[in-house]
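Pasting in a structure now, in structure tokens, and then I'll have a few things to ask.
A single protein chain has been removed from this complex, and every other one stays in its place.
Up next is chain A:
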Amino acid sequence: MQKFFSNRKLIIVMIAIIISMGLMAYSVTVRNNRKTPPLVQQFGNDVVGVLDHVVAVPTNGIKDGFTSVGTLINTYQENAQLKTQVDDLAQTKIQNQTLQHENKELKKQLKLNKTLTDYSQISAAVLTRSPASWQNYVIINRGQINGIKKDMPVMAGSGLIGRVVEVNKTNSKVQLISTDSQTSNRFAAEITTKNGGTVNGVISGYNGRTRQITMTQLNSNAKVAKGDTVETSGLGGLTPRGLFIGKVNSIKHDDYGLALSVGIEPATNLNNFTVVTVINRQIKGD
């Protein structure tokens, strides 16, 4: 009898392991090929997302409260610093407007409707962060019904923070750029060098020790210098051109000595944001 029981338990455990392996394999392989998860899963996620408001809204409120007290203390110093920048900014803004206008006119003359730099924005708030840290996911409170699609890039503050990986009806998951997953989609990026040229490469990972984004596959004789700006190049997929990623901080040859590998200081604090902007490129991808 004893033997029978232990055998039965063993079989149950075996079946459970097989089912769980099967589910994992299914999720990993199928997820990359589908635009959205299956309807049942979407529904479940939406229900949890709605229920999560009960917990997330008060706690996020408390966080915001503390943050505002913190910023209040720094206000005076910050104000003095910012005042000096504002004069500069006004001029830049006007210049920007004029250039934008001119750009539009020129595009019209060339009969170009949309180019890689055209995009619209969808703002969203961070609902919660996935405690399962291997995934580096943030869950935002906008979904399919707000026009969010899989693989759209996501910005916070002034810089790029990640990409939408899963879209439900009312919420979606954003994979942060700080992931070291091998299966995630990568951003194509370009560095604007001091002499005005651009160097293309790929954002390939995140170095937790130095807290820098790693960009690889750059031409090894490119003249990249510390402080050069890095932005998305708009090549391949749904990312528009010109989303700010960060500034070059360290330059070295990659492990094989064939290409350059660059460490990028992110433009935004990847751990502190409550509002994000999802970028919708206007020109269709392939």
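Assorted remarks:
FYI, a contact is a pair of C-beta atoms (placed from the backbone, for glycine too) under 8 Å apart; a residue touches a chain by one contact, two chains touch by 3 or more; residues count from 1.
One rule holds in what follows: contacts and distances are computed from a predicted model.
Here one chain is missing from view; checked against "Extracellular solute-binding protein", "3-oxoacyl-ACP synthase", "Rod shape-determining protein MreD" or "Sugar ABC transporter permease", UniProt names that protein "Rod shape-determining protein MreD".
Remark: the omitted chain is touched by one listed residue; of A:G22, A:G227 or A:G242 this is A:G22.
Here the missing chain is touched by one residue of A:G44, A:G147, A:G197 or A:G236, and it is A:G44.
From the options A:L10, A:L39, A:V55 or A:L82, the residue with contact to the unseen chain in the full assembly is A:V55. For chain A, the list of residues touching the undisplayed chain reads 16-17, 19-24, 26-28, 31, 37, 41, 44-45, 48-49, 51-52, 54-56, 59-60, 62-63, 126, 128-135, 137, 139, 165-166, 173, 178, 180-183, 205, 208-209, 211, 269, 271-272.
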